[in-house]
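The complex appears here minus one protein chain, its other protein chains still in place.
Then we have subunit A:
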Amino acid sequence: MNSKTDSAKAHGCCSGGDKTSTANEAVDTKTQTRQVSSEAGEIQLNIQGASCASCVTKIETALKQVAGVTGAEMNFAQRTVLINGNASPSELVGAVEEAGYNATLANADSDEAAIEEKEQADWAYYKKLMRHMVIALSLGVPLMIYGLVTGEMSVNTTTERIVWLIIGLMTLGVMVFSGRHFYVGAWNSFKNHSANMDTLIALGTGTAWLYSMTVVFFPGYVPEMARHVYFEATAMIIGLINLGLALEIKARGKTSEAIKRLIGLQAKTARVIRDGDDIDIPIEDVLLNDLIRVRPGERISVDGVVVEGQTSIDESMLTGEPMPIEKRKDDEVVAGTINKSGSIVFRAERVGKDTALAQIINMVKRAQNSKPPIGRLADVISAYFVPVVMIIAVMSALAWLNFGPAPEVAFAIVSATTVLIIACPCALGLATPMSVMVGVGKAAEAGVLIRNGEALQSASKITTMVLDKTGTITEGAPKVTDVVIASDHNQDDVLSLAASLESGSEHPLAMAIVESAKETGVPIHSVTDFESIAGKGVAATLNSQRLLFGNEKLMKEKSIELHHYVDKAQRLAAEAKTPMYFAIDSKLVAVIAVADPIKSDSIDAINRLQHNGIRVVMLTGDNRMTAKAVARKAGIVDYVAEVMPEDKANKVLELQREGEIVGMTGDGINDAPALAHANVGFAIGTGTDVAIESADITLMRGSLHGLADAIAVSKATLRNIKQNLFGAFIYNVAGIPFAAGVFYPFLGLLLSPVIAGAAMAFSSLTVVTNANRLRLFKAKEH
């Protein structure tokens, strides 16, 4: 359809009506592509043209007839309809249109379109502010120069009164044209019993102008020395504040670069195979289980599983992992990553807002808007700030009137105006959020997802990092290295029986044994009475034989004689292998050792943490010998072996009691309590399986360098926030008394309202600029 020729028309109920309208336009132009819904499988549409209650049934019925829709419920008051099921938005919109109404997706902007729209709106606003600035300064600057050169801004003769009256009216024009938003905003918030920056600007410039006009109209009522006009101050302040706001918009645009980059990773279309043909469709129309073809160089559109072909995929944009990852049948692919070499077909498993990328974007956005506790004081101050400044302005005027030198009135007006103008609640309010915005974005670029401001602040203070061994320090994919026979069974039999027993367990060690059995080609039987003994091992029955597999503790508990095999096991453990005992009917038959190699960069990363003054503690359920061997290899002095899952949390609490700020890193479900108790819980994701909600900080790649990166970026952000807060506090704490004239009796110094206006306008700009410095931050890998 031709979207340009159609326009949105709401039409009466039950009247049929214009079907070539907003609805398809919204979808077809691809500007409105994302449905915002609170739960999986929900789509919300805004309905136009429904004007009577009978439309409700008609629309609901039409929607329920769409394949895949399980429910449709319309809220007539809001003219919205909530649809459950698995159907494409354009089909739903089409169905509503068929019924004779118009529909658009609720909150339907794609992230990208929203950003584009925002940039356009910001640009338009920037230009408007610059226009306002030019108009205001073209009056203010000549007036100020005149005042500086001649020193004559007073009203004594009739001619001077007429000239100043004209200039006063011109200033009023500037106030109306360039400063309207301040006055309207001030008045509106005043009516709401609240006060904001507009209030201060409006009061400051208004006072200066009113006083000047009083001097022009009634010079007789003002002492001769005080017959000074401040039109230049009014015009200059309005011009400078507009300039400051304009520059702030520019600077703010840069703070959201990271999220823009993430949003840019989303593909716009997908090549779906339907009825044997490849067709390009917008990604929001991709349904679960669609087969999607991806050629070399193309972006993966949604999350899924490879069903055909083989390729390597660059996941660096999400995980920070520079090496492309090989993918073949049954491997997962993630939206936003780039297919490098081969052509593949994958089945869509997560679409829309459920893809890992969409969740990451969502999380980064939320985190960017959250505040660390350090910003709370500034919030409390902001809440009382403006009325307090107004009171200070009144008190300062009274002080000048009572105790000031002549002309008291002029001094009182200047000081009150300057106090109102110099006070800047914005710098205070912006100090924390701007840095968080940049810091969280910067972390996301390095593959570190920080959940909120609190996690960011805690991470910057970590003194001890607790690491789980398996899957965190090591690869987490152990392999069988040794099978020591302790009976008359042969090796294949032992492996077959052990694998049969372990096939019911999901423990990494169990999987290594099953994997080894499969590789060797020995049979795996099904067992009965399977029993998992937490932290110790497993047991099951096969052909009326009781099989038992586990650690020394378990064997001792079951009174199984281990003989000299304990020494053998210890020797294996000393080689960083994990020896396990296998017994049949309470008799030891073998010692099976499994080893889990240390990740290639774990040693470096641990070294980096220690170098940064962080104590590293390793926890493992493994035996002492293995733990010791791994710890020694990884350069860790503190380690605790044979830890039961629940003891991990206790260890974290114990460290906290010692006064440590503890970070805990783990990947398994059994680490959950420890992660929750730690000051900061780190989850290690692999890019494809993002456990976003489970931890304070999620590392998108398996490398422990992510920990040091997260801590480094948190520290840099907190430092930046502190600089901003300090700057904003000092600015206000020093600026307001200075403006009130506290230094006048000692130094003879009184601030000009124009300087105050400039200082105020640039104070918030300084905060944003300082936050932008964080963009240059680079985590060093050493």
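Before moving on, here are some points about what is shown:
As a working rule, contacts are C-beta pairs under 8 Å (C-beta built on N, C-alpha and C of every residue); 3 or more make two chains touch, one makes a residue touch a chain; residues count from 1.
We take it that contacts and distances are computed from a predicted model.
The protein name that UniProt records for the chain not on display, among "Potassium-transporting ATPase ATP-binding subunit", "Cupredoxin domain-containing protein", "D-amino-acid oxidase" or "Tryptophan synthase beta chain", is "Cupredoxin domain-containing protein".
The chain not shown here is touched by just one of A:K58, A:H132 or A:R252, and that residue is A:R252. Of the listed residues A:G147, A:G304 or A:P433, the one in contact with the hidden chain in the full complex is A:P433.
Summary of contacts with the chain left out: across A:G71, A:P296 or A:P387, the touching residue is A:P387. Only one of A:G185, A:P597 or A:P673 touches the absent chain when the whole complex is considered: A:G185.
Remark: the residues of subunit A touching the chain excluded from display are 36, 38, 75, 77-78, 106-107, 109, 114, 117-118, 121-122, 124-125, 128, 181, 184-186, 188-198, 245, 248-249, 252, 365-366, 369-371, 379, 382-383, 386-387, 390-391, 394-395, 397-398, 401-402, 425-426, 429-430, 433.
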